[in-house]
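Apart from one protein chain that is not included, each protein chain of the complex appears where it belongs.
Letters A, B and C mark the chains as written, and numbering starts fresh at 1 in each.
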Amino acid sequence: MISKNDIVALIDKKGKKNLIRVEDIKKIKGIGVYNTSSLIGKGYGEIIEIMGKEYTILQPSIIDKIDTIERKAQIITPKDSAVIAFYCDVKSGDKIVEGGTGSGALTIVLAHLVQPDGKVFSYEKRRDFAEIAQKNIQKAGLERYVEIKSGDVTSKIDERNVDAVIFDIPNPWASIKNAYDALKPGGHFASYSPTTNQVENTVKELREHPFVGIKTLETLQREMIVGKGGVRPDFDMLGHTGYITFGRKILNSSFKY
Amino acid sequence: MISKNDIVALIDKKGKKNLIRVEDIKKIKGIGVYNTSSLIGKGYGEIIEIMGKEYTILQPSIIDKIDTIERKAQIITPKDSAVIAFYCDVKSGDKIVEGGTGSGALTIVLAHLVQPDGKVFSYEKRRDFAEIAQKNIQKAGLERYVEIKSGDVTSKIDERNVDAVIFDIPNPWASIKNAYDALKPGGHFASYSPTTNQVENTVKELREHPFVGIKTLETLQREMIVGKGGVRPDFDMLGHTGYITFGRKILNSSFKY
Amino acid sequence: MISKNDIVALIDKKGKKNLIRVEDIKKIKGIGVYNTSSLIGKGYGEIIEIMGKEYTILQPSIIDKIDTIERKAQIITPKDSAVIAFYCDVKSGDKIVEGGTGSGALTIVLAHLVQPDGKVFSYEKRRDFAEIAQKNIQKAGLERYVEIKSGDVTSKIDERNVDAVIFDIPNPWASIKNAYDALKPGGHFASYSPTTNQVENTVKELREHPFVGIKTLETLQREMIVGKGGVRPDFDMLGHTGYITFGRKILNSSFKY
Partner (left out) sequence: MISKNDIVALIDKKGKKNLIRVEDIKKIKGIGVYNTSSLIGKGYGEIIEIMGKEYTILQPSIIDKIDTIERKAQIITPKDSAVIAFYCDVKSGDKIVEGGTGSGALTIVLAHLVQPDGKVFSYEKRRDFAEIAQKNIQKAGLERYVEIKSGDVTSKIDERNVDAVIFDIPNPWASIKNAYDALKPGGHFASYSPTTNQVENTVKELREHPFVGIKTLETLQREMIVGKGGVRPDFDMLGHTGYITFGRKILNSSFKY
């Protein structure tokens, strides 16, 4: 049953998604003026009609939350978020530091996964990015799990004993020492970078500190289309997004693998 | 601080991993006879020595749990588990039906993620697979979150109102109706299949029921090597594992996207 | 030294290419009115100026010839043409049957490679495709090496003892028998298809005839960008074009590999 203040996804017949908070009458972009309180008591999976157009009501999944964010900077895509979350073992209750909030796409993923007792501390130097990220996080109903901090992780990370430190910044190698200090023993480090030069510098710097399991992955994803003529891969595909470098903090630098 | 009955990962200098339960003296494959109770009170990230060889002690991550399973059937790899978990929005507290336990690699991923209040109901027809899976799940310390059921999801799924139904069986199309009935509204369906013929049959059958967001993905992953000569992709790579088809249950079949 | 009637490529500073025949005053699309005879006596690699804009003069390579064709149907891209030509061992002097001329992109590749003594017999049912292909072939200066035939290779192939038969048609399996009859012993068969269903039907039909070395390949190609920030793969990439199935005619059906 949908209650007041729930965040729900309204999805039209073409798959276009809208996240809305169940409150009162509001103007929803692409839908129109709607009294969102009329959703109270309805169930997920039902169909409603607004101004003559049908929508399914769904509980917003992690994918729905990413699909509906407003983008300013290039976002980290689901294929990469999935790998980051998995390899950093992100789970309910985790305390995570993010360097480079951007539009907040990865922040939303992390916040979604650490609910209800965890927290994401996300550093962003640029005020315009911080603002759009905050807006996106609120729309996803995740503001309680995120603290956006104005600052640069290459200068300072305030937190200690965190479960993971995750960077999407131009010069991740300059903040490896700070990441190490912030992490708990066994904590996970990840860094997302578009170029192989960034990968090289980051890996070399990680090797200078007590990190193990240092590894860089590139993930490619292709949709398969099932049509009348048969099955084929999609003609469209992202050729590249970024490389992701991982490592795990230990206490003794004699280990390298 | 490590306590009695904890599951810990011991990792050697080459990155070889062992999961062990902290209890008493036992024989550990590849390590030797060791009094595991001597780990009590130690901290994660520390180095210990067993029979003249050094090991790091780490809290087992989801990746460590997969890396250490004993394989009988072909397992679902991390790159695919990550995508399944992400697109099915698997999270703490979820109730999940798995069709085809196999060696239990995906079962372990799901159980790890639904802790501490969720549960995975995993159906397996073959007794030998069920046994090896059970052993792997126990080794990962996840037995409380899994119920392995002897049965075939194409005949019957007992559970109702589950958050996700995930198949790794030869004929997933034959169990779409059962999956639909087991899912809660808005619940996630996923099916992993190696061939495009299986994808085609599965997608066509999904389209016959009230599922939305029907989509098939293939994920490729390549490691990048940072060596003395520079940066290059790994020469080794999995050419193919499986295609993953997703859908989400709604209550009305008029929606197709 | 450039002579009358040569086909030359004029390439501007952005890499935009034009193929023109050295004759007299003509209007060149995107360049303007130009007396092409003024190119006579110039050398390749030189820079000329037309209406205040500079162009390099180059002898048209196989890539230049493909880059400048007018497209109506989807063309076979260089990455696939290269594989077809290589695996079919296309070389100077070859006699080749093509089924499905389309816009003539592959026809031009084949004609370019069989010069000066070989010939491409290209079957096309659709008059509009045949016309645009003929125009493209002429622009590339290859009309002497191509005969476009109005017809359907699934009905009949007139030629015998050819070095290769290459299809880009919706139902290649329906013409395997005709291909077999047209090929010389040891001759190469290739078929380009977008879907896995077409691949399956084609391979199964090939296996019913005395063909060996039956093999299907998919080729993916990604550009690497060297920029100020370092090296990275291009964000844009063709996700899929087609699968290419190969086989080689022998005289005895007892061989299968």
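As a working rule, a contact is a pair of C-beta atoms (placed from the backbone, for glycine too) under 8 Å apart; a residue touches a chain by one contact, two chains touch by 3 or more.
As the structure is a computational prediction, the values presented were derived from the model and not from experiment.
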Which of C:Ile28, C:Ile50, C:Ala82 or C:Ala174 contacts the chain that the document leaves out: C:Ala82
Hidden partner chain, residues of subunit B it touches: 170, 194-198, 222-223, 227, 229-241
Those residues of subunit C which, in the complete complex, touch the missing chain: 11, 13-15, 43-47, 54, 56, 58-59, 61-63, 78-79, 81-83, 85-87, 89, 91-92, 112-113, 115, 184-186, 188, 196-197, 199-200, 203-204, 212-213, 215-224, 226, 230-231, 233, 243, 248-252, 254-257
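Keep in mind that, in the parts below, only the chains that are shown with their structure count from here on.
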Classification of the subunit A:subunit C interface as same or different, half of numbers criterion: same
Averaged-CA centre spacing for the pair subunit C and subunit B, given as whole angstrom: 47
Interchain centroid distance [CA atoms averaged], subunit A/subunit B, Å: 22
Inter-chain centre distance, subunit A versus subunit C - centres from mean C-alpha coordinates, in Å: 45
Per-residue multi-chain contacts in subunit B, two or more chains: 196-197, 200
